[in-house]
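Beneath this line is the structure, given in structure tokens, with notes to follow.
Shown here: the complex without one of its protein chains, the others still in place.
Let's turn to subunit A:
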């Protein structure tokens, strides 16, 4: 946050990067996240086949079976119940899963941090109203809420973002509020007030940068949660609509073949696991790197 003050010195974010760089697990997480994101973006170039193209004569083939629809002639990860190439579907599924995870968390963070900061900083009635709404959302069964929103807005990936954000902000707001309640009593906030800083500037420069750690950890935990929630919705027919592949709807499609063709459900499972694991490693590393007091 070293705005306008950087004559040759290391800035705050440069410092963070230097510390993150030394953290091997976090760098592993970061690299995997970047690779997966890149894969999602250039999926059409990498996929051996059209993920929607069926070949009913080659249904549920094990990995390595010869294929007529794949450009390399082999189902590297096998084929699904319609003879589609699982590898291609996973590559394209990364687009859905990552965008659901990331975009929904961006929305959750935007709404949750704003609400939490307002509630914590101003207290009183503002706090009462915001936190009671959050409590109601907490008391509501998540899945029921998603279903309600999807029925109201119609099933589409955009409405999945909205549904996840509408309920997810409450947890973020609660987290940020508790941090703000603590931080607003700090003497440096009083010093800022004594200098006549506006509330907005106090919140943006003195309070929020000091709750970055918990927010980032919460986001990295939220991304896998959102990926799984999208899977549940797809299963119920309210999320991403087949035949568009997502890791969630692939697992649910594979559940019927769990005993006969276990590899079918394993691939999207591994994809989700690696993504979730990488985000968690990255989140932990960022939390350490963002705290200048934790210098090793």
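Brief remarks follow.
Just so it is clear, a residue touches a chain if its C-beta (ideal position, glycine included) is under 8 Å from a C-beta of that chain, and two chains touch if they have at least 3 such contacts; residues count from 1.
By definition in this document, contacts and distances are computed from a predicted model.
Missing from the rendering is one chain, named in UniProt as "Oligopeptide transport system ATP-binding protein" (options: "Oligopeptide transport system ATP-binding protein", "Carbamoyltransferase", "tRNA modification GTPase MnmE" or "AI-2E family transporter").
Residue-wise, the contact with the chain that is not shown comes from A:210, picked out of A:47, A:67, A:210 or A:261. In the complete complex, the residue from A:21, A:68 or A:190 that touches the missing chain is A:190. Residues of subunit A that touch the chain left out of the display are 1-10, 12, 15, 186-188, 190-197, 201, 205-206, 209-210, 212, 292-293, 295.
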